[in-house]
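In what follows, a single structure is set out as structure tokens and then discussed.
Every protein chain of the complex appears in place save one, which is left out.
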Amino acid sequence: MSEISSAESELIGGATRQFLRRRAFWNRFAAYWLLAAALVSVLVTVGIVYVLVTESLPFFNQVSLVDFLTDTQWTPMFENARYGVMTLVSATLTVAGIALAVAIPAGLALAIYLSEYARPAVRESVKPLLELLEGVPTVVYGFFALLFVTPLLQTFIPGLAGFNMLAPGLVMGIMILPYTASVSEDAMRAVPMGLREAGYALGYSRFRVATRVVIPAALSGITAAFILGMSRAVGETMVVAIAAGQNPNFTFNPTEGAATITAYIVQMAMGDLPHGSLAYQSVFAAGFVLFLITLTFNLIGFFLRRRFREAY
Amino acid sequence: MEADATRVVASGVRFQRLVAANRRTDIMMASIGILVLMVASALLASVLVDLILTGWPRLINPDFYTNFPSRKPEQAGIISAMVGTALVMLVTAVVSVPLAVAAGIYLEEYAPKNWLSDIIDINVSNLAGVPSIIYGLLALGLFVYGFGLGETILTAGLVLALLILPVIIVATREAIRSIPRDLREAAYGLGADKWQTVSHYVLPAARPGILTGTIVGLARAIGEAAPVITIGALTFIAFLPPPPVQSTPPFVNFDWLTSPFTVMPIQLFNWVSRPQAEFHINAAATGVVLMVMTLAMNGLAIYIRYQLRKHQRS
Partner (left out) sequence: MQPNLRPITRETTDVSSAPGDSNADLHRHQESVPLPHGNRADVRKLSFWYGKTQALKEVNLPVVDRKVTALIGPSGCGKSTLLRCFNRMHDLYPGNRYDGEIRLYPEDENLVAIDPGLVRLRIGMVFQKPNPFPKSIYANVAAGLEVRGIKKRSVLDERVERALRHAALWDEVKDRLNGSAYGLSGGQQQRLCIARALAPEPEMILFDEPTSALDPLATAKIEDLVQQLAGEVTILIVTHNMQQASRISDFTAFMLMGEMVEYGNTDQVFTAPEDPRTDQYITGRFG
């Protein structure tokens, strides 16, 4: 303590100058460090775009964009390789479509039930159940789709292939159900009580209040829930990689098997791809398409949700 | 007089009919909601039951937990996958928690209202929606080939850390936002500066919420197969990485970071992809272990949140 000069030990509001200087340093240091951490998340996006662009550019030097978007064959391992990405996109959209056909009505019904009908105690215990459902690993859902749901469906639908898009689509629908239901429920619960009371004052039943008042008021939030659900379905990997097969097939027929974009990436990554080969680059080209599709959905969802939050 | 009375009765009857009809739709809606719920919970139960029934012969065999994978399904085990998962999760937690908590603090406490904060905000919410396999491509292009880290535990841990970054960031923000203004003002009122307020008072109070988010994030990372497959992780690993601790100085050893590995979901995927039904038994048993782990972690997170709410209410 003796080396501290009298000016240093002078107290300001009960603290020494020396301490206050050190404190101010840490205060500023922390602010920069926290900003840097926040910027890492931006760096991740930059890194993703950088990798996708640089790895798929050489691909588009060899495969024309027109062929890429119009060809209906995807045969990267053949002698005469063809790269029509729509082959993968068709399967991706088919599976996602089936998933949404399950998740939209079921999710909406569940959200209406939870936000308009269920007692708080019920709601409190259902939400954790939904979280548990959300927490099941997707490989497990894949196993279930392939070895439980497909055999089950085959007893009703004789022509159903062992690898098909129907079973993973249905399972994926259940998989994204907790997400779409809880996001729409949040949107519906954010609708001010006053609007509901106005509906009840007109003599509306609960159902009418839900369909005529709450859903229209929460529409942008509910739409966001389904768009974000769609994004998840499009990007989901393991369920389709396991249960929809890995054979690129331009089809919208759910009873057939077909490789989605994600299944293709998994399939190629499993094999030993020579770094820098056209097939290696095709993985990134396909990934780029996937990224653009999900990015579009995510941004629409983000702004719809933000608009909804601003409204209430 | 009589006509009036009839009209009143008639409208009364119509009114009663309307009320009854409303009741019916209400009951119908409630039953649909409950039905969806029951189907969803039945599904969760049937997944678990199906896995347990299929995997039972392996689940009750202690060798399953201590053996390496094998070409013979009845001898195959998950020891390397369990150790791999544990080590990858260690890297993931060590990298993601500090980064995500710091980013969450920045966005909630520091970020001024400007374009940069807006970009970071949109970016985090977009990252939460980027498919996990895209993270795998990032890791393949950047970590494996760009930085030359190879198909190692380090690479897998890093990519999963980035994957769950948004989960923990969002949880941190929500936890910080839920801290009452009173507490902040009390700290500032005592003369604390921003960093003292945040680190001494806000962060400790937000800890349960952040912990919950971290557990949910790690539970998600444990079950993720896609990004780890994409980096080209081997699936047949009949050895363990070098242990992180040793008996001779310096007692810690980081060689395991650069070791090849496998994790539980990849082991499951590998086995379920084989045509032989005997391997499907192994896959099911692995699925049970994986599900028990993720359900336990999510359950713990839900429990902590429940305790927190109870505490906040009182």
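Note that the chains are named A and B in the order they appear, and that numbering of residues resets to 1 at the start of each chain.
Going forward, a residue touches a chain if its C-beta (ideal position, glycine included) is under 8 Å from a C-beta of that chain, and two chains touch if they have at least 3 such contacts.
Keep in mind that what you see is a predicted model, and the values were worked out from it rather than measured.
Q: In the complete assembly, which of B:Leu190, B:Ala238, B:Ala277 or B:Val292 touches the absent chain?
A: Missing-chain contact among the listed residues: B:Leu190.
Q: Can you list where subunit A touches the absent chain?
A: 12-16, 19-20, 22-23
Q: Could you please point out the subunit B residues that touch the chain left off the display?
A: So the residues of subunit B touching the missing chain come out as 113, 180, 182-193, 196, 200-201, 204-205.
Here is the rule we use: only the chains that are shown with their structure count from here on.
Q: Taking each chain's centre as its mean C-alpha position, how far apart are subunit A and subunit B in Å?
A: 14
Q: Which subunit B residues qualify as touching subunit A in the complex?
A: Subunit B reaches subunit A through residues 21-23, 25-26, 28-30, 32-34, 36-37, 39-41, 43-44, 46-47, 50-51, 54, 98-100, 102-103, 105-107, 110-111, 119-120, 122-127, 129-138, 140-142, 145-146, 162, 165-166, 169, 191, 193-196, 198-199, 216, 219-220, 222-226, 229-232, 265, 268-269, 272-273, 280, 283-284, 287, 290-291, 294-295, 297-299, 301-302, 306.
Q: Which subunit A residues qualify as touching subunit B in the complex?
A: Checking each residue of subunit A against subunit B gives 13-15, 23-24, 26-27, 30-31, 33-42, 44-45, 47-48, 50-52, 54-55, 106, 109-110, 112-114, 116-118, 126, 128-133, 135-144, 146-148, 174, 177-178, 205-208, 210, 228, 231-232, 234-238, 241-242, 262, 265-266, 269-270, 272-273, 275, 283-284, 287, 290-291, 294-295, 297-299, 301-302.
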